[in-house]
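Shown here: the complex without one of its protein chains, the others still in place.
Naming follows writing order (A, B, C and D), and every chain is counted from residue 1.
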Amino acid sequence: MDRNQLAKWLKSPVEMANKYSLHAVYFCTGCGIIEIPPVITARWDAERFGIKAVATPRQGNLFMITGYVSLKTLKAIIRTYEQMPDPKYTVAFGSCPINGGMYWDSYNTIKHLDKYIPIDGWIAGCMPRPEAVFIGVTHLWTLIDKGKADGYIRYSKNYASYRRNQEMLFGDLGWPPLYPSESPAEEARA
Amino acid sequence: MLPTTILIVAFGSAGFVYLAGRVHARVRDTLAVLSSLVLVGLIGLGYGAWREVVYVPDFLGLELVLRLNLLAWFFAITVAAVVSLSTIFSLSYMRRKESANFHYSATLAVEGAMLGTVFAGDLLSFFIFWEIMSWSAYLLISCNRGRALEAGLKYIIMSLVGSCAMLIGLLAMYSGLGVLSIPLVAEGMQAASPGFVLLVLLTFGLGFGIKSAMVPLHTWLPDAHSEAASPFSAVLSGVLIKMGIYGFVLLMYVVVGLKLLLGVGAGWLTFRHILCWLGAITVVVPTFIAVLQSDAKRLLAWSSIGQIGYIILGLSFGTSLAFAGAIFHALNHALCKSLLFLAVGAVEHNTGGVRDLNDLGGLAKRMPVTFACALLAGLGLIGIPLTSGFVPKWLIYRSLIEDGYPFLALAALIGTWGAILYVYKLLHNIFLGQLPEKHREVRRAPLSMRIPILLLGLGILVFGVVPGIPLRAVQDIGHTFGLAQLKVTLWGLGSEAGALNMLNICLAVVIAFAAAFLLLRLGAKGRAVDQEDSYAAGSAVPVGRYHYTVDFYGPLSRMISPYLRDRADEFYYWLAARGREIADLTRKVYTGYAGTYVLYIVSFLAALIFLQLVWHIW
Amino acid sequence: MVTRIIHIVLSPLIALVVAVFLLGLSRIVIARIHRRYGPPIYQPIIDIIRLMNQQSISHGTLFELGVVLALAGSIVTVLFIPLGGTNAPPGSYPLAHGLLCPLSSSGGLLVVIYLMLFGPVSIALGAGASENPNASIGVSRKMLLALAYEVPFLLVILAIMSHYGTISIAEIVSRQQDSAWGVFSVPLSAVAAFLILPAMLGIRPFDLVGAPQEIASGPLAEYGGRYLALLTIQNGIQVFVVIALFVNLFLGGGVNVITFLLKVFAVFLAAELVSAVLPRVRIENALRFCWTWPTGLALAQMIITVVSR
Amino acid sequence: MIPGSQPTDTDSERELELYFGPQHLGMVGNFSITLKVRGDRIVEATANPGYLHRGFEKLMEYRTWMQNFPLVCRVNVVEPDSMEMIYAMGVEKLAGLEVPERAQYIRSIYLELARVGSHLFGLWAYSNMLGFDTPAQWAMYHRDLVLDLFEELTGGRVYHIYLWPGGVRRDFPEGFKDRIVETLHSIGGCVPDYDSTFFNNRLFHQRAHGIAKISQERAKALGATGQVLRATGMRYDIRKVEPYAAYDQVDWEVPTREEGDAYSRIWVIRDEMIESVHMIFKLLDAMPGGEVYNRVPNPFKWEIPPGETYVRCESSRGELGLYMVSDGGDKPYRVHFRTPSYPHGLTILEELLKGASIADVGNTMISLYIVAPEIDR
Partner (left out) sequence: MISSLKSSLESTFKDVAVGEPEAGRLSVLAPKDSLPVVLRYLKENGLDHLALLSCVDWPERGKFEVVYVLSCYMPSNTDYASEQRLHVFVKAEIPREHPALQSVIDVFENAEPYEREIHELFGVHFAGHPRLIPLFLEREYEIPPFRKDFDTRQYVAETFDPIPPVDE
């Protein structure tokens, strides 16, 4: 952990701040949530690393998708994700968001979460232990360092195709597109 | 000759406007606006030209006098300004309304009567103009029919009670002193017995108390203010109830005089103390009743009563600071409350007559100017620094604290916190939050509505930053009444301990604002979103159902509403009912049979003869 | 003049630094009570840098203006509050200097209690403009909570102002330094003020305004990015202002900035320790509590003060 | 009507529609309540489940009897062990399997440990909901100690898959008994701390007393079980009513309270936790030796004779039931769980929220001890 290195702070304050101030929009989408309370409380204490839960998507920059995603939940996830301000990182917990996990044949859970929203970090396991969550977070730090935690940029770049996938599943989503114009990428970067 | 000219212009234009309305609406509008503006100009020109004019040399042996001095001018310019702005506002508000002709002409007549009241140099003409004012206001209040009729009736009955009391005082004064000219009366009062002084104070005080809606004489006000047409509500609340305040000033500081006034009563139970405490109650109770209202104009009406409380508190406290605060607050309240009534009127006009606070919302984006000015006026009512409301309230508090009346100061301060509640409720429910579907088509207010609102808002800001302008006039008025001179500077009060300097505060706020703004600009750029893009726990926002308005202060209202009944109003209704019963009883005397009447006459005569024989009274 | 300008720049800076420090300190203290390690003390700075660089979401001009005005109001309030120092002649206290209060002669306590409104009212306006009912509910709660604690607070302030016969804080502070501290001369008021301190700071048990579990952080529901950063700073400064006022009114201010800040930390820690083991109350209970014990105590003190005068 | 009084706003139809969940810090589990609000009072609450619906019962029809064990424990994340128990009981009943006595004792201890863990989780959720962070953190720490025991016994922290038809997967390891005792003593030693900070806290009493009050008649009519029913004074507990495992072998009490409000429910939970700890000590003392597992046929070819059954046990939240039909094949024909949160979260919650204040939504929900995945399945 390079949080105490002043030189790095002077060199790239934004990335450093993004790394060590991950405010999580936690949203119990599935079983994975059961390991979140231990992570944020006395035994593992994620607040040591600046990770803390916030109430609304507007305030956060880390979106934890904790487990399998049912259709109804996916809609809420998309809504929440779109309401978060950039830069934002998503971490998916457990095997189920990766490929459906043990619900691979369920009619009501989606199988590949990254078809609908971009995911920056995956934590495999059913369910991931708190230690695995921390490993996931350090991995996310590395990604941020290297500039590869770019899910939000990918989302704006490929918004049309994400939106198409979402609409294939839900028909009308009930809210207007996040990037309505023709060239969303430029707008997002501006 | 100036006061006479002003009055002639005022009443004359009232008549002409009505006639012009018969010809063409546009002629009427132009004439009304022009004459109201001319009146402002005339009064403005009269500054410094203090004089007395005898306009009826012999009325039953009395001289009727008009006089122009600083006090009269101060009130007159306020009246003229507010009425002229209200008239401009009416251009759109009253368009295509049946009663427009009457509205303009009666408004001008009310203005004339108010100007006459403040210019009156003797109590008889004061009373005459007072009555003209009451009656023409009555006609205007009940102009809307329906519930307005009832409201008007309530108003005029209470006004009549007040007028009767005043008439009694007037007659007593005439029989006791033989003069009615104000300076002569004041001289005569110095030699009068304390009982006589008390009689004068009570009778006139009742009349002025009813007009200025002091608790417990306030009950006409909420109905009348909410039922009148909005431009007239602004006049009613902004300046008409200030005539009661003018009356109090006249009564306490001119006719009776401060020295005599402080001597009325004994120990803690002095006239001044009682009036102070009435003022304090007037601050607290109506303020919290206002918090519970859900009708915009009714909320403002109750708030008017609360704000009048400050003025009465300051006036009756009687130190130079408190007096200055009271008179300044009268001006501040005239500005703020007229603005708020006009703003609510504009909203009402734009939304097709909606003034239910639960049915509006999100209009700030549609009517930005109206909102900004209403916000300013709301802050002025609260007394936030840099609005004209701050300095007068500060003066009153400071005077109360330094002279050792912390409980009165507490009442005044709590009233302020109550004011925050209702001001925010009003602004939030009308202008903030989500715009309901049915008001999507609302456009901004027409120019003729925005101009008066803007001007009033400007006034609030200017008098807030440069309180020295009105404060100088106010302290000069106080000085003529023998109050100690204040060290007024352009930016506040002079350099004694606990001084006030608005320039410092203003500069500090401006610099701090600039600093905060710079800090904001340091951050990444924002992205504007639509109102539908709002946090709803992961769901889409339900259209038209996503605005928190109903029962805005629920926990508080559940807690205090059992204690906040309008007991005075209930008492008057009880009194009216008893009165009707007694009247019923007397009616039974008249049976309609000739025989009964004969019986009455015979028994009356018999009684007379009996008395004559037994007691030899005469 | 030069010292004055230095003071004007210095006192908001002190407030800013101490405010951020207090925020970090409170997180560590709370964490230790929870038996966990807690974030580093400079965590709020990291959060603020991160928030400043996030693309924020705006609901219009008023939404932004509310934040700016709130911060401006808090900064202005600091200028009216003495942050240590004394008017006593030099030499009587070691390390003492002139009073650090740039605008001490502009209206005194009465202006301060009005200026303390500036922040909450501005946030209320901004939150109202955020088009979210959670925010409106939070504001409604904030208004009621303010009403709840202002009644005893005003009584406390009035008692002090009557006791010392002045409305100037600088005067009150120097009078305390000459004789007894406010805690000893107006003890009941001091107790009442300490009881409502959590409500004024907005910490437990009175953190119902932004209760995340009830109304999704209330007025802050729609605020993110740079607006949230500014509001975090504003909250810190507001905390600092309230505690500084408490120290000035009851603990005799400070002879110099250092003793003053030490007192501020002591009071803040005391308030945090009490609040850490209490749950959040409902607004009804908050109203009832504030209007019974603190109000009663403050009223008693005021009666004593008025009678003894 | 007196014209001076304020106009009523009954004619105004502007009730706010507020969503409580799924993305809401006050929501434990993925669940949503749609509230219609006037002022800060709730006029109507509609529970909106389904965010966690995976169609378990459908999926189980596609898997063999033994393959279903990993699936079944995931119905209830907070206390997966009673789900294993109920499924094992159902299979044993349909297949006519016997369970060795030692295994019965181990099952009871295991289930009671799970109950302690689950109640500690509930304590976390409840105190966290009230912004009561300190006891919340302690409770979560203590739950972790229990999870450590599970980890040693079964290899899994949360999902254990330890109960099998015919017994348990493995016997207690060496010295495990002592470690259970040690852990429970260290948790029990903190009960006075919990009492003074949480249960006996006056502000907590103010917050929970009289909230979400339900009478015994209404509770029965709406199908309540568990703490919700026991807090109204009824000693209805499946462990006593229809004893399974080794619950009839030791002596223990069913804690109840009379008031039926949130405060009494949390006290019932507290007392139950202590009773469970005592029960575990008694069970450990009385535990016989012997086998822990009766072998079942080859799980890939195991066919169970046709029939239907309804078995029930007491999970930490109330009556947990299983209706299972076999058509004689190697897979269940139909499975249907009767989960305690189902009536609590859908019927009782809606009734109790009517007229409540917004501040008490989460309070009410958590005091009913609702676990969302149980409802959705």
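Annotations
Throughout what follows, contacts are C-beta pairs under 8 Å (C-beta built on N, C-alpha and C of every residue); 3 or more make two chains touch, one makes a residue touch a chain.
Bear in mind the structure is a predicted one, so any value in this text is a computation, not a measurement.
What chain D contributes to its contact with the hidden chain is residues 49-50, 53, 55, 57-59, 62, 220-223, 229, 233-236, 240-242, 307-308, 310, 312, 319, 321, 323, 325, 333-334, 336, 338, 342-343, 346-347, 376.
Contacts to the hidden chain, counted on chain A, fall at residues 70-72, 75, 100, 104-108, 110-112, 114-115, 118, 154, 158, 161-162, 165, 168-170.
Just so it is clear, only the chains that are shown with their structure count from here on.
In this assembly, the C-alpha centroid of chain A lies 59 Å from the C-alpha centroid of chain B. Put simply, the C-alpha centre of chain A and that of chain D have 30 angstrom between them. A separation of 36 Å divides the Cα centre of chain A from that of chain C. Across the assembly, chain D contributes 16, 22-25, 27, 40, 137-138, 141, 357 as residues in contact with two or more other chains. Chain contacts: chain A has residues 27, 41-43, 55-58, 76, 79-80, 83, 85 touching two or more partner chains. Chain A makes touch with chain D in their complex at residues 25, 27-31, 33-35, 37-38, 41-43, 53, 55-57, 68, 70, 72-73, 76, 79-80, 102-103, 105-109, 126-127, 129. Contact residues on chain D toward chain C in their complex (touch as defined above): 16, 18, 24-26, 40, 127-134, 137-138, 141, 197, 201, 203-204, 206-207, 357-362.
Residues of chain B that touch chain C in their complex: 362, 364-365, 375, 379, 382-385, 390, 394, 397-398, 401-402, 404, 406-407, 409-410, 413-414, 417-418, 420-421, 424, 427-428, 431-434, 495, 497-501, 504-505, 508-509, 511-513, 515-517, 519-520, 522-529, 531, 533-535, 537, 546-549, 552-556, 558-559.
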